[in-house]
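Starting off with a structure, shown below.
Every protein chain but one is kept in place in this view of the complex.
As written, the chains take the letters A and B, and residue 1 is the first residue of each chain.
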Amino acid sequence: MELLATRARDYRPPTWLAILRGLLGPTIVVLLAVVLQRYSKSLFADEYRVWDDVLLKVGVNVILAVSLNIVNGYTGQFSIGHAGFMAVGGYTAAFLSYYGSFALWGDTMPHGGFLSCVSEPAEFVGRFADTGDAWFLLVLLAAGLAAALAGVVVGLPSIRLRGDYLAIVTLGFGEIVRVLLDSTEGTLSAEEIPEHSWASRAHYLGGPMGFFGQPFYTTHFWVWLFAGVTILTAYRLKASTFGRAFLAIRENEVAAQSIGVSTTSYKVYAFVISAFFAGIAGALYAHQLGNALAPSELCYQKSFDVIIMVVIGGMGSITGSILGAVLVTALPEWLRQPTHVWHVGLAMILVALAFSRFRVSRTVVLMALLTAALELMRFLSLHYEVNLERYRMILYALSLIAFMLLRPQGFFGVYEAWDAVRFWRLRPRGKTAAVGATP
Amino acid sequence: MDGLSVGSLYALIALGYTMVYGVLQFINFAHGDIVMIGAWLSFWICARLGWAGNDAPPSLARAAATLLFAMVVCGTLGFLIERLAYRPLRSAPRLNILITAIGMSLLLENVGQLPIVFGTENQGMPGLLPKETLLSVAGVNITLIDVLIIGCSIALMAGLNHLVYSTRLGLAMRAASFDTKTASLMGVNINRTISLAFVIGAMLAAAAGFLYAVKYTNLNQPAFPTWILLGLTAFVAAVVGGIGNIRGAMIGGVLIGLLEKFGTAYVSSSFKEVYVFSILILVLLFKPTGILGSARVEKV
Partner (left out) sequence: MSSPVPHDMRSSESLKFPKNWSSKPRVWDRLMSHVAARRGLAIMAVVATLAGCGESNSNTPATPGTPAAPAAPSMTPDAPKVPAAPAQGDAAKATDGTKKDDADAKGDTIKVGHYASMTGSEATFGQTTEDGVRLALEEINAAGGVRGKKLEVITYDTQSNAQGASSAVTRLITQDKVVALLGEVASTRSIAGGQVAQQLGIPMVSPSSTNPKVTQIGPMIFRVCFIDPFQGTVMAKFSSENLKLTKVAVLYDKSQAYSTGLNDFFQQAFKKLGGTITTVQTYKGGDPDFSAQLTTIRDSGAEAIYIPGYYNEIASIALQARKLGIKSPLMGGDGWESPKLMEIAGESVEGCYYSNHYAPEDERPEVKTFVEKYKAKHKGEVPGALSACGYDAAKILADAMGRAKSLSGKDIAAALAETKDFKGVSGNITIDAQRNANKSAVVLQIKGGKPIFVASVDPL
């Protein structure tokens, strides 16, 4: 009581500066998204266009990895059904944008404005609210909500299950979603749509062939806007009461319960938040040019990919998830035509050195080895005509195992890139304990 | 009858999951791929020895030799995998081992796909066993192969049962699964025991792979989803029966096999996975430890 009274007395409304500081993150995210949208076409013109494509995929994978990190990294639960949430979101979005577009404009053509004008003649520029931009935003949010709902459904069994059992249930969820989608019929064409009611259109989701005909609204703006929002949410979550509860569950579920954390409801929350963003990622995936929104593409292998991203980066680390997403997405592309990577490797080694306060740690060795291995691969493919693509999956698997053996906590462990600053400030003097998260 | 023979295959695979889970408490995702390797190895050795082709005469001796070969090689493989990939991670969080297992599974599949190993084509397993129909009861054909599969599985499981419950090695295994630390204090060589669990699991998987190859004679290429689904279904069987429990795995396997068969025959054939995973979720919701997985002491 005393404490509460003191707190009430001392309470000051947030100052303008504080409010502005709070708004800084979202502003930067929006600005970054707009900048990317504005310059991507010139930055990735012509022969760089491959990387334009890769950057979009990286963005979607960043959303997936960071959101999966909330369940797997923060809360310590193990979900391998992330692709299932993605599928729920993706199909909801495709359904709304394809059949909804018909209801709004009377055709199934794309109606993108400035923000989503990938497949739209440049002359078509209208007010935000009139174009596909506004609709696509709604579609994305609806997809997130639908996936969040699925998150509740999957989260509920976690009341009684833990660990590996939960993993299998989430896997089963993903498989069930896939089988159900397989049993739908092919997408209706524009002429056929009026003959079917809204409810019966839900039966025409493309079947095994995949959903076909949705407009390609996914651009750098949308991808990086939502990637930013996801990162920001994950970042703020980590410092909030909510996020602390997640971390407590990860560290020790019984102890968390004993200090009054309702472990069951927090686990469901974690699933819901994570699923929401996975749904949005699915929606972005569904509307990206060159992707197939087909059940076979969104099966457990996709879930495994996301897990690999999170694990390589470091479970519980946002920066790590981002790094993992970048690596896993760009690596297959890189293997098609390997280039020099020593400069990237050098940068990584420097980052690793900063972490280890300029001692040669295991991470530094790992980085050096990784760089050397990649350079060796490049050398081999150039001079001995080894077709690396053929051995891609083997390399992938080997590096995954090597990672687990040499640096099981991933690149970043539970730390973030910005923790490096704290390491810098706290130079090792005697037995200064490592500040920051617990290992 | 078909359900029974498929079920006993699942049971054989599920045993591997259960044993590893019992000792190390983790899902060995690479187990399904050991089954694949076992099946392909039996094909490979037959092709090498010139027993391939449909006109090759059925011969029990050859079948036994093939089975033995597959089991020995896979046992070695299981030992190596444990030694090189899992043992260094013994003290790491369980999740890390799980991910290593996923990596191992990817590795086995893709190495298997290389042209110098098994290639990417389907292959036909030679008919090592006669394709006779023994008798036909009420429209159900009982074939020799099915009988042999069931017999072989029962023999292997009985052997395992004996090993675990009536020998010193089995005692060590049970002790290790009950409490690793205490067991090692009591003089049980934990490393050897865990290795043994892996080797036996891999050998059973190889046997399952061989029997699978003989039953279906059409081998899908190593990275085909069949193998992964086979492993997953077997894992579900292990969970349903009560993971960590040998007898549970047997019951679970047969149950899942029968369920799958009756589901596809009487309801609809396109929702096979839905049946399997629904039964899993139901069992987990109402009896999370599985059918036989009560708090029994002799978990393995």
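In this section, a residue touches a chain if its C-beta (ideal position, glycine included) is under 8 Å from a C-beta of that chain, and two chains touch if they have at least 3 such contacts.
In this text the structure is predicted, and so the values were computed from the model without any measurement.
**Q** For the chain that does not appear here, which of the shown chains does it touch in the whole complex?
**A** Within the full complex, the chain left out of view touches A, B.
**Q** Who touches the missing chain here, A:Ala150, A:Val341, A:Val364 or A:Met377?
**A** Final answer for the missing-chain contact: A:Val341.
**Q** Just name the one of B:Asn28, B:Ser177 or B:Gln221 that touches the chain not displayed here.
**A** Considering the complete complex, B:Gln221 is the one touching the chain left out.
**Q** Out of A:Ala292, A:Val365 or A:Leu380, which is the one that touches the chain we can't see?
**A** Candidates A:Ala292, A:Val365 or A:Leu380; residue touching the omitted chain: A:Ala292.
**Q** Using the document's definition of touch, tell me which of A:Leu55, A:Leu205 or A:Leu284 contacts the absent chain.
**A** A:Leu55
**Q** With the missing chain put back, which residues of chain B would touch it? List them for me.
**A** Answer for chain B: residues 2, 6, 54, 110, 113, 120-124, 131, 141, 143, 212, 216-218, 220-221, 223-226, 229-230, 261, 264-265, 268-270, 272-273 touch the chain left out.
**Q** Taking the full complex into account, what residues of chain A touch the chain not shown?
**A** Given the touch definition above, chain A has residues 21, 24-25, 28, 31-32, 35, 38-39, 41-43, 45-51, 53-55, 57-58, 114, 117-123, 125, 179, 182-183, 186, 207-210, 212, 216, 231, 235, 289-292, 294-297, 319, 322-323, 326, 330, 332-334, 336-337, 339-341, 343-344, 347, 389-390, 392-393, 416-418, 421 touching the missing chain.
The definition used in the following text is that only the chains that are shown with their structure count from here on.
**Q** Distance-wise, how many Å sit between the C-alpha centres of chain A and chain B, to the nearest whole number?
**A** Their C-alpha centroids are separated by 35 Å.
**Q** Which residues of chain A touch chain B in the complex?
**A** 72, 78, 157, 160-161, 163-165, 167-169, 171-173, 175-176, 178-180, 182-183, 300, 304, 307-308, 311, 315, 390, 393-394, 396-398, 400-401, 404-405, 408
**Q** For chain B, which residues are in contact with chain A within the complex?
**A** 21, 25-27, 85, 88-89, 92-100, 102-107, 109-111, 113-114, 228, 232, 235-236, 239, 270-271, 273-274, 276-278, 280-281, 284-285, 288
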